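Other chains of the complex are left out, but the ones given are in their true place.
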Amino acid sequence: MIVTAKLGFSAAHRLHNPNFDAEWNRQKYDKCDNAGGHGHNYVIEVSVSGDIDPQTGMVIDLTKLKDIIRRELLDHVDHRNLNSDVPFLGGVIPTAENLAVSFWKRLSPAIDEGALCQIVLHETEKNSVVYRGE
Amino acid sequence: MIVTAKLGFSAAHRLHNPNFDAEWNRQKYDKCDNAGGHGHNYVIEVSVSGDIDPQTGMVIDLTKLKDIIRRELLDHVDHRNLNSDVPFLGGVIPTAENLAVSFWKRLSPAIDEGALCQIVLHETEKNSVVYRGE
(Lines give C-alpha, C1' and ligand atoms only; values in the text may rest on other atoms or scores of the structure.)
Protein backbone atom coordinates (compact mmCIF):
# COMPACT_ATOMS: atom_id res chain seq x y z
CA MET A 1 0.00 0.00 0.00
CA ILE A 2 1.32 3.42 -0.98
CA VAL A 3 0.09 6.76 0.38
CA THR A 4 0.90 10.05 -1.31
CA ALA A 5 0.85 13.64 -0.09
CA LYS A 6 0.88 16.44 -2.68
CA LEU A 7 2.06 19.92 -1.73
CA GLY A 8 3.40 23.04 -3.43
CA PHE A 9 6.01 25.72 -3.02
CA SER A 10 7.09 28.79 -4.99
CA ALA A 11 10.78 29.44 -5.55
CA ALA A 12 13.27 31.17 -7.83
CA HIS A 13 16.17 29.38 -9.49
CA ARG A 14 18.78 29.68 -12.22
CA LEU A 15 20.38 26.80 -14.09
CA HIS A 16 24.08 27.55 -14.35
CA ASN A 17 27.23 25.48 -13.88
CA PRO A 18 30.02 27.79 -12.68
CA ASN A 19 32.66 25.28 -13.82
CA PHE A 20 31.88 26.14 -17.44
CA ASP A 21 31.85 29.39 -19.38
CA ALA A 22 28.90 31.51 -20.45
CA GLU A 23 28.75 29.95 -23.92
CA TRP A 24 28.51 26.41 -22.51
CA ASN A 25 25.81 27.45 -20.05
CA ARG A 26 23.79 29.29 -22.68
CA GLN A 27 23.98 26.27 -24.96
CA LYS A 28 22.95 23.80 -22.27
CA TYR A 29 20.37 25.83 -20.37
CA ASP A 30 19.29 28.55 -22.81
CA LYS A 31 16.71 30.82 -21.16
CA CYS A 32 16.93 28.85 -17.88
CA ASP A 33 20.42 30.38 -17.51
CA ASN A 34 19.03 33.95 -17.25
CA ALA A 35 21.30 35.76 -14.77
CA GLY A 36 18.40 37.29 -12.82
CA GLY A 37 16.81 33.86 -12.46
CA HIS A 38 13.23 32.83 -13.02
CA GLY A 39 10.82 30.80 -10.89
CA HIS A 40 8.14 28.19 -10.56
CA ASN A 41 5.19 26.99 -8.53
CA TYR A 42 6.68 23.59 -7.81
CA VAL A 43 4.39 20.69 -6.90
CA ILE A 44 5.84 17.77 -4.95
CA GLU A 45 4.23 14.36 -4.47
CA VAL A 46 5.79 12.30 -1.67
CA SER A 47 4.88 8.61 -1.53
CA VAL A 48 5.36 6.29 1.43
CA SER A 49 4.88 2.53 1.25
CA GLY A 50 4.09 0.20 4.10
CA ASP A 51 1.50 -2.05 5.67
CA ILE A 52 -1.83 -0.80 6.94
CA ASP A 53 -1.84 -0.50 10.72
CA PRO A 54 -4.94 -2.55 11.66
CA GLN A 55 -5.75 -0.24 14.58
CA THR A 56 -5.78 2.99 12.60
CA GLY A 57 -6.40 1.71 9.09
CA MET A 58 -3.52 3.90 7.90
CA VAL A 59 0.03 3.40 6.64
CA ILE A 60 1.04 6.78 7.99
CA ASP A 61 -1.18 9.65 9.06
CA LEU A 62 -1.12 11.97 6.04
CA THR A 63 -1.43 15.00 8.32
CA LYS A 64 1.74 13.88 10.06
CA LEU A 65 3.46 13.18 6.72
CA LYS A 66 2.58 16.67 5.50
CA ASP A 67 3.96 18.15 8.72
CA ILE A 68 7.26 16.35 8.06
CA ILE A 69 7.37 17.61 4.48
CA ARG A 70 6.69 21.17 5.61
CA ARG A 71 9.30 21.04 8.38
CA GLU A 72 12.04 19.31 6.39
CA LEU A 73 11.44 20.84 2.95
CA LEU A 74 8.86 23.55 2.44
CA ASP A 75 9.94 25.77 5.33
CA HIS A 76 13.39 25.86 3.69
CA VAL A 77 12.52 26.29 0.01
CA ASP A 78 9.17 28.08 -0.19
CA HIS A 79 9.53 31.71 -1.27
CA ARG A 80 13.29 31.27 -1.50
CA ASN A 81 15.99 31.38 -4.16
CA LEU A 82 17.16 27.78 -4.61
CA ASN A 83 20.63 28.88 -5.74
CA SER A 84 21.48 31.09 -2.80
CA ASP A 85 19.10 30.69 0.13
CA VAL A 86 18.98 26.96 0.99
CA PRO A 87 21.93 25.51 2.94
CA PHE A 88 21.18 21.88 2.05
CA LEU A 89 21.21 22.79 -1.67
CA GLY A 90 24.67 24.38 -1.49
CA GLY A 91 26.67 23.52 -4.63
CA VAL A 92 23.69 21.84 -6.28
CA ILE A 93 22.57 22.99 -9.74
CA PRO A 94 18.83 23.24 -9.02
CA THR A 95 17.46 21.16 -11.90
CA ALA A 96 14.33 19.18 -11.07
CA GLU A 97 16.44 16.00 -11.13
CA ASN A 98 18.97 17.30 -8.60
CA LEU A 99 16.25 18.77 -6.40
CA ALA A 100 14.46 15.41 -6.26
CA VAL A 101 17.64 13.67 -5.11
CA SER A 102 18.35 16.34 -2.49
CA PHE A 103 14.77 16.25 -1.24
CA TRP A 104 14.96 12.44 -0.97
CA LYS A 105 18.05 12.73 1.24
CA ARG A 106 16.26 15.19 3.52
CA LEU A 107 12.97 13.32 3.73
CA SER A 108 14.03 9.69 3.82
CA PRO A 109 15.51 9.64 7.34
CA ALA A 110 12.70 11.84 8.70
CA ILE A 111 9.92 9.39 7.83
CA ASP A 112 9.58 6.89 10.66
CA GLU A 113 6.43 4.98 9.66
CA GLY A 114 6.55 3.13 6.37
CA ALA A 115 9.34 4.00 3.95
CA LEU A 116 9.76 6.78 1.42
CA CYS A 117 9.31 5.08 -1.96
CA GLN A 118 8.87 7.86 -4.54
CA ILE A 119 9.19 11.58 -5.05
CA VAL A 120 7.54 13.26 -8.03
CA LEU A 121 8.55 16.87 -8.58
CA HIS A 122 6.63 19.01 -11.08
CA GLU A 123 8.46 22.14 -12.22
CA THR A 124 5.59 23.14 -14.48
CA GLU A 125 2.47 21.37 -15.74
CA LYS A 126 4.59 20.13 -18.64
CA ASN A 127 7.84 19.16 -16.87
CA SER A 128 8.26 16.65 -14.05
CA VAL A 129 10.67 14.05 -12.68
CA VAL A 130 10.27 10.83 -10.69
CA TYR A 131 12.89 9.55 -8.25
CA ARG A 132 12.64 6.26 -6.36
CA GLY A 133 16.02 6.22 -4.60
CA GLU A 134 19.13 4.47 -5.82
CA MET B 1 -0.61 -2.40 -21.75
CA ILE B 2 -2.60 -0.77 -18.97
CA VAL B 3 -5.89 1.09 -19.38
CA THR B 4 -7.28 3.38 -16.71
CA ALA B 5 -10.76 4.72 -16.03
CA LYS B 6 -11.13 7.72 -13.71
CA LEU B 7 -14.44 8.40 -11.97
CA GLY B 8 -15.71 10.29 -8.94
CA PHE B 9 -18.17 9.96 -6.09
CA SER B 10 -19.20 12.12 -3.14
CA ALA B 11 -19.54 10.56 0.29
CA ALA B 12 -19.48 11.27 4.01
CA HIS B 13 -17.25 9.44 6.45
CA ARG B 14 -15.82 9.57 9.97
CA LEU B 15 -12.55 8.04 11.10
CA HIS B 16 -13.19 6.34 14.42
CA ASN B 17 -12.17 3.00 15.91
CA PRO B 18 -14.87 1.93 18.39
CA ASN B 19 -12.43 -0.44 20.11
CA PHE B 20 -10.61 2.55 21.59
CA ASP B 21 -11.74 5.48 23.72
CA ALA B 22 -12.40 9.07 22.71
CA GLU B 23 -8.92 10.23 23.71
CA TRP B 24 -7.21 7.61 21.51
CA ASN B 25 -9.44 8.46 18.56
CA ARG B 26 -8.92 12.20 18.93
CA GLN B 27 -5.18 11.69 19.08
CA LYS B 28 -5.05 9.42 16.06
CA TYR B 29 -7.66 11.05 13.81
CA ASP B 30 -7.96 14.61 15.15
CA LYS B 31 -10.59 16.50 13.14
CA CYS B 32 -11.32 13.44 10.99
CA ASP B 33 -12.94 11.94 14.11
CA ASN B 34 -15.66 14.64 14.19
CA ALA B 35 -18.82 12.87 15.42
CA GLY B 36 -21.07 14.38 12.76
CA GLY B 37 -18.63 13.25 10.07
CA HIS B 38 -17.27 15.16 7.11
CA GLY B 39 -17.02 14.30 3.43
CA HIS B 40 -15.11 14.29 0.19
CA ASN B 41 -15.39 14.29 -3.57
CA TYR B 42 -13.42 11.06 -3.98
CA VAL B 43 -11.74 10.33 -7.31
CA ILE B 44 -10.95 6.72 -8.19
CA GLU B 45 -8.62 5.53 -10.95
CA VAL B 46 -9.05 1.87 -11.85
CA SER B 47 -6.33 0.28 -14.00
CA VAL B 48 -6.60 -2.99 -15.92
CA SER B 49 -3.63 -4.69 -17.58
CA GLY B 50 -3.76 -7.11 -20.48
CA ASP B 51 -2.94 -7.67 -24.11
CA ILE B 52 -4.49 -5.65 -26.90
CA ASP B 53 -7.24 -7.61 -28.65
CA PRO B 54 -6.12 -7.38 -32.32
CA GLN B 55 -9.73 -7.28 -33.55
CA THR B 56 -10.83 -4.32 -31.42
CA GLY B 57 -7.50 -2.68 -30.66
CA MET B 58 -8.53 -2.55 -27.00
CA VAL B 59 -7.54 -4.28 -23.74
CA ILE B 60 -11.04 -3.78 -22.37
CA ASP B 61 -13.73 -1.42 -23.59
CA LEU B 62 -13.45 1.55 -21.21
CA THR B 63 -17.20 2.14 -21.47
CA LYS B 64 -17.73 -1.40 -20.23
CA LEU B 65 -15.12 -0.96 -17.49
CA LYS B 66 -16.84 2.20 -16.30
CA ASP B 67 -20.18 0.38 -16.24
CA ILE B 68 -18.62 -2.27 -13.99
CA ILE B 69 -17.19 0.39 -11.67
CA ARG B 70 -20.54 2.15 -11.47
CA ARG B 71 -22.48 -1.09 -10.81
CA GLU B 72 -20.03 -2.59 -8.29
CA LEU B 73 -18.85 0.57 -6.53
CA LEU B 74 -20.35 3.94 -7.31
CA ASP B 75 -24.00 2.88 -7.05
CA HIS B 76 -23.21 1.76 -3.50
CA VAL B 77 -21.01 4.60 -2.23
CA ASP B 78 -21.99 7.76 -4.12
CA HIS B 79 -24.00 10.18 -1.97
CA ARG B 80 -23.78 7.76 0.96
CA ASN B 81 -22.27 7.66 4.42
CA LEU B 82 -19.37 5.21 4.25
CA ASN B 83 -19.65 4.35 7.94
CA SER B 84 -23.31 3.40 7.99
CA ASP B 85 -24.80 2.99 4.52
CA VAL B 86 -22.61 0.49 2.63
CA PRO B 87 -23.02 -3.22 3.49
CA PHE B 88 -19.68 -4.28 2.00
CA LEU B 89 -17.88 -1.70 4.18
CA GLY B 90 -19.40 -3.04 7.42
CA GLY B 91 -16.82 -2.97 10.21
CA VAL B 92 -14.27 -1.14 8.05
CA ILE B 93 -12.75 2.13 9.28
CA PRO B 94 -13.16 4.14 6.08
CA THR B 95 -9.61 5.44 5.65
CA ALA B 96 -8.48 5.77 2.04
CA GLU B 97 -6.21 2.76 2.56
CA ASN B 98 -9.03 0.51 3.79
CA LEU B 99 -11.41 1.75 1.10
CA ALA B 100 -8.87 0.90 -1.61
CA VAL B 101 -8.56 -2.67 -0.31
CA SER B 102 -12.34 -3.10 -0.04
CA PHE B 103 -12.86 -1.67 -3.52
CA TRP B 104 -10.22 -4.06 -4.89
CA LYS B 105 -12.10 -7.03 -3.44
CA ARG B 106 -15.34 -5.84 -5.08
CA LEU B 107 -13.87 -4.99 -8.46
CA SER B 108 -11.29 -7.71 -9.01
CA PRO B 109 -13.70 -10.63 -9.57
CA ALA B 110 -16.06 -8.46 -11.66
CA ILE B 111 -13.47 -7.63 -14.33
CA ASP B 112 -13.44 -10.43 -16.90
CA GLU B 113 -11.16 -8.99 -19.59
CA GLY B 114 -7.60 -8.24 -18.57
CA ALA B 115 -6.83 -8.11 -14.84
CA LEU B 116 -7.25 -5.39 -12.25
CA CYS B 117 -3.70 -4.15 -11.57
CA GLN B 118 -4.04 -0.89 -9.64
CA ILE B 119 -6.50 1.29 -7.76
CA VAL B 120 -5.64 4.90 -7.00
CA LEU B 121 -8.04 6.61 -4.59
CA HIS B 122 -7.85 10.39 -4.11
CA GLU B 123 -9.54 11.65 -0.96
CA THR B 124 -8.60 15.24 -1.76
CA GLU B 125 -6.23 16.87 -4.25
CA LYS B 126 -3.51 16.52 -1.61
CA ASN B 127 -4.19 13.00 -0.26
CA SER B 128 -4.22 9.76 -2.23
CA VAL B 129 -3.36 6.07 -1.95
CA VAL B 130 -2.25 3.40 -4.42
CA TYR B 131 -3.09 -0.29 -4.03
CA ARG B 132 -1.88 -3.03 -6.37
CA GLY B 133 -3.24 -6.11 -4.57
CA GLU B 134 -1.33 -8.30 -2.19
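So that you can tell them apart, the chains are marked A and B in the order they are listed, and the count of residues begins at 1 in each.
FYI, contacts are C-beta pairs under 8 Å (C-beta built on N, C-alpha and C of every residue); 3 or more make two chains touch, one makes a residue touch a chain.
Small disclaimer: the values here were computed from a predicted structure and weren't measured.
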| item | value |
| --- | --- |
| Given 2 placed chains, full-complex copy number | 6 |
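Criterion: only the chains that are shown with their structure count from here on.
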| item | value |
| --- | --- |
| Rigid-body rotation angle, chain B and chain A, from Cα fit (steps of 5°) | 120 |
| Approximate Å spacing (C-alpha centroids) for the pair chain A, chain B | 29 |
| Chain A-touching residues of chain B, taken from the complex the two chains share | 15, 17, 19-20, 28-30, 92-98, 100-101, 125-131 |
| Contact footprint of chain B on chain A as seen in their complex | 1-7, 47, 52, 55-59, 61-63, 66 |
